[in-house]
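A single protein chain has been omitted from the complex, and every remaining protein chain is retained in its original position.
Our next item is chain A:
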Amino acid sequence: MGGGVLAGSRETRNMAPPARYCVPGERLCSTEEASAGSGTYARHGSIFASLAGCLQRCAEGGGLPVVSVVRDADAQLLPGVGAVVTCKVCSINSRFAKVNILYVGSTPLKSTFRGTIRREDIRATEKDKVEVYKSFRPGDIVLAKVISLGDAQSNYLLSTAENELGVVVARSEAGVQMVPISWCEMQCPQTHTKDFRKVARVQPQFLQT
């Protein structure tokens, strides 16, 4: 708890040293000493932190200093609707596949987000004949597009219903990276066994040879 005391006589300084860390729910000061900024909220005459992070106090020219909690130095990039994301398949089910979103576009994410690819969103045509087991397997790297952010409890909803979306990297049972031979099949170069996947048609300029 131990509140940081904001001395009113230090209004002339821009930033009060040293930076202090706080956790959500920690009481920072009273609303008479400062006003709530981002990452904080005011309740019952006091200012509380709503994020876990670094405490920042900015003294403005006139009026009260602003107290804010900053989580990271740079803001996290969030996947937006329509963004193409790179994800790894965690588990599959007869109705959907659960994935971990690793990259948004070409920027890696610091923490992975969870996504779901429903069975009807895997392909654009013949949606009822789709078998999740013949499209994805756990461990595959998949290019998908975000179709919905979901609500509080559900994950991001993703879709691979385009030619350019689908499995990019997959390993065979032997552990060797497989080579795509058509839009629905991949072959292991070592054992020559064919496996079914929903393969992405990656643009030639993105392929590294």
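Convention: contacts are C-beta pairs under 8 Å (C-beta built on N, C-alpha and C of every residue); 3 or more make two chains touch, one makes a residue touch a chain; residues count from 1.
Quick note on the criterion: contacts and distances are computed from a predicted model.
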Listed names "Immediate early response 3-interacting protein 1", "Exosome complex component RRP40", "WD repeat domain-containing protein 83" or "tRNA (adenine(58)-N(1))-methyltransferase catalytic subunit TRMT61A", matching UniProt entry of the absent chain: "Exosome complex component RRP40"
Sole contact to the chain not displayed, among A:Leu55, A:Val69, A:Ile92 or A:Leu143: A:Ile92
Touch with the omitted chain, as defined above, among A:Arg57, A:Arg119, A:Arg137 or A:Lys198: A:Arg137
Residues in chain A touching the chain absent from view: 91-94, 132-133, 137-138
